[in-house]
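All protein chains but one are shown in place.
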Amino acid sequence: MDIKKILTEIELQIAEYGVDGKVADYIPALAEVDPNQFAMSITMLDGTRYDIGNYNTKFSIQSISKVFTFTKVLGIYGKDVYKRVGVEPSGDPFNSLVQLEYENGIPRNPFINAGAILVTDMLLSNYKNIDGTFSDILSLIHTLSNNSSIEYDEIVYRSEYENGCRNTALTSLMKSFGNIDNNINDVLKIYFRHCSIAMSTQELSRSMLYLANDGTDPLSKIKFLTPQQAKRIKAIMLTCGHYDASGEFAFKVGLPGKSGVGGGIVAVVPNVMSIAVFSPRLNSFGNSLLGTKALELFTTKSGLSIF
Amino acid sequence: MDIKKILTEIELQIAEYGVDGKVADYIPALAEVDPNQFAMSITMLDGTRYDIGNYNTKFSIQSISKVFTFTKVLGIYGKDVYKRVGVEPSGDPFNSLVQLEYENGIPRNPFINAGAILVTDMLLSNYKNIDGTFSDILSLIHTLSNNSSIEYDEIVYRSEYENGCRNTALTSLMKSFGNIDNNINDVLKIYFRHCSIAMSTQELSRSMLYLANDGTDPLSKIKFLTPQQAKRIKAIMLTCGHYDASGEFAFKVGLPGKSGVGGGIVAVVPNVMSIAVFSPRLNSFGNSLLGTKALELFTTKSGLSIF
Amino acid sequence: MDIKKILTEIELQIAEYGVDGKVADYIPALAEVDPNQFAMSITMLDGTRYDIGNYNTKFSIQSISKVFTFTKVLGIYGKDVYKRVGVEPSGDPFNSLVQLEYENGIPRNPFINAGAILVTDMLLSNYKNIDGTFSDILSLIHTLSNNSSIEYDEIVYRSEYENGCRNTALTSLMKSFGNIDNNINDVLKIYFRHCSIAMSTQELSRSMLYLANDGTDPLSKIKFLTPQQAKRIKAIMLTCGHYDASGEFAFKVGLPGKSGVGGGIVAVVPNVMSIAVFSPRLNSFGNSLLGTKALELFTTKSGLSIF
Partner (left out) sequence: MDIKKILTEIELQIAEYGVDGKVADYIPALAEVDPNQFAMSITMLDGTRYDIGNYNTKFSIQSISKVFTFTKVLGIYGKDVYKRVGVEPSGDPFNSLVQLEYENGIPRNPFINAGAILVTDMLLSNYKNIDGTFSDILSLIHTLSNNSSIEYDEIVYRSEYENGCRNTALTSLMKSFGNIDNNINDVLKIYFRHCSIAMSTQELSRSMLYLANDGTDPLSKIKFLTPQQAKRIKAIMLTCGHYDASGEFAFKVGLPGKSGVGGGIVAVVPNVMSIAVFSPRLNSFGNSLLGTKALELFTTKSGLSIF
């Protein structure tokens, strides 16, 4: 399989979709991103890398951070996590309160907003203070990506925080059911900060290699998760990684993945490679339009779907 | 009609229901109220008063304050109020977020929590600051009841504020839809304060006389609302005054009324009288059990239902 | 009060609304009705009648028949009816399945479709066969209106039956919860037949006089319901009589009423009169636009609202 050739083909084919979709505009800071960007990076288990497009451009990882925080919380609490958050697809938009109310404040899975906020609350309970909790999340990302320069974007963070009413509602609702232990604003400060982390596809692709290798980084040899835990994160990525279009993604791409409204998507081919794509225009479900298309083309051309 | 005789009969009959129901316990301060209390006060258009039981005991008016704040906001904004809050029964519990999400942050009516919070937000937009807004609400109650000693209960207020996550969720959700203009905590401070106002049935009954008289207090001659507006408040009281048991109340009592989880209920016989009852034990819908029963007995005995 | 003068004014004022709204088109037979019709009839307790417009034109009473079937079932089963149907506003459209599923097949009230179908099932359980059940319902209407020529419209009935999938769904869902005793199609045949009864405003107004007089027809002296039962029907009409716009109707008109998608509305001024209006164009909630407006004008001009 000639990955370089496949990527070159994708870059050409992707061009024709360039004007569809629209950049996330729910916060001012994201709305200003240049919509005409595209990048794709692949990291093989042995560290070989393939990149196309703006692969060094940093963008807001947004919901992709949910993979990092969930990895963190699984490492600390193990199975106890599942007492407070489920593993089922929600069948509802990513920020819906309906299901949360019907199900007594237990979020459906760790990859919808409510679930990731809950995970953040558990991390805060462990580290006790806002800065310590956040720096520990960041430190995990530094280790995973072998890059300690990664930081969050203060402007995006402020913008999120000032426009985060829906997330305040989710957090307050969970707290009213006794499923949030800490101060609502403290939890949200950490949550919005990790959503605002800025990374390139090159960095993201590198940082996901542990998931392609059963929980252990194949280059640094650091074990972040047990094989069982890594398998479970991938299962949740497949069934819940793309909000209300997770079935569509499984159906078209056929890989465990996680998208963010910043336009990034990460995906994993178990035992083979980790992939990151970036393109800011989103489809109606909030997933990168070109990113999804590029991944679909990739699994079709390479035959690397898990199905 | 011998009102005195009817009240005496009610006092006797009500005794047999004394141990059913349970006092509101969602905030500590309310849970401590003596459950074995009962009071009923009637004020005629000419000012004649009839009382039984603990008619001088002050209790937390809770949602009954929604009648006062709605009167206030109607007086200031008129029909513009209905651009931001509906007039339909919700068919859901008083603090449900489901309908609010499906209906884009527009509360069903001013007598569910979301609606009353929205009304409070509109009042704050008018008076600009927390204390000014609250003292204006209180001042309305002083005038209506001809009693300037009425105050809110600081302990109940603190208790509400510290346990108000569900209301924070409602307010945040409305704000995420752009239907709350002010700071969430500022709005809630006023909201919880007017919920914590303490009044006796004697005072409450007196203060509702304007609604029995088409919007004008028959004793002080002060006009608080137009007859049209008074009619509308009474219509909303009938269809939405008792949460998810409003139909039951219309059905059994047949009067426009409004209940609070503090155990109070106010009701109005148009052109005849205003009534207030109090008894802390609540039925499963959060309405005073003995209070509802007493009003049912009253309309059955007096034939004074509006139907 | 000069009722004749008020009606003349209404007839003039109503003209300006003539082109708004649209005729029910969910079944072909109703869609063919002349949209430019208007009629209003009032019957006083002493039998005096006032009419304007096309007061002799027969139209499909549709959901107004729910008042007759509920009267019938209350007379037979008394309070036992409330074991199988509630008395609360639904807060959802008239044919919604959502609430019915969440609430285990117990319809919210007898005036939404599910509730009226359930009432029809109870009547069929009593009379055992389709024709007997329907002729008994019709016989009640003959007695109430003192007019034995009233019949159902075979063409409308066929049209309803052939397009009644939504009602089949409601009935099947209730049956799956064990809340329908008879064969689904048998129940629906009776249900669609009584919806298809054709009456004029003159006949409808006359037939509702018993509700204005505490359950007893003031002219024939026949007692159809106890005063207590009559009061309860009126309470349910006020809170649930106009689908998802019941609050709006209580608010604007202030009378217990019941509308049908055929364009008719009946209303009652307790102890004074019964009213029927007809105009085929409907508002977005399925209630006659001009009919509602005419009733609003009437209570404003006459001051006869119950509030």
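First chain written, first letter: the chains are A, B and C, and each begins at residue 1.
Criterion: contacts are C-beta pairs under 8 Å (C-beta built on N, C-alpha and C of every residue); 3 or more make two chains touch, one makes a residue touch a chain.
All of these numbers come straight from a predicted model, not from anything done at the bench.
Visitor: Of the chains that are displayed, which are in contact with the missing one across the whole complex?
Guide: A, C
Visitor: With the missing chain put back, one of A:G91, A:G132 or A:G178 would touch it. Which one?
Guide: A:G91
Visitor: So which bits of chain C touch the chain we can't see?
Guide: Those residues of chain C that touch the unshown chain are 96-98, 101-102, 165-166, 168-170, 172-173, 175-176, 184.
Visitor: Residue-wise, where is chain A in contact with the chain that is not depicted?
Guide: Contacting residues on chain A, toward the hidden partner: 86-92, 99, 108-109, 228, 230-232, 234-236, 238-240, 244-248, 250-251, 254, 256, 270, 300, 305-307.
Going forward, only the chains that are shown with their structure count from here on.
Visitor: Among line, ring, star, complete and other, which best matches the way these chains touch?
Guide: Contact pattern: an open line, chains touching in sequence.
Visitor: On a C-alpha centroid basis, what's the spacing between chain A and chain C, in Å?
Guide: 55
Visitor: Using mean C-alpha positions as chain centres, tell me how far chain A is from chain B in Å, no decimals.
Guide: Each chain reduced to its C-alpha mean, chain A and chain B end up 47 Å apart.
Visitor: Taking the mean of the C-alpha atoms as each chain's centre, how many Å separate chain B from chain C?
Guide: The computed centroid separation for chain B versus chain C comes out at 32 Å.
Visitor: Give the residues of chain A touching no fewer than two other chains, as numbers and ranges.
Guide: Residue numbers touching two or more other chains: none in chain A.
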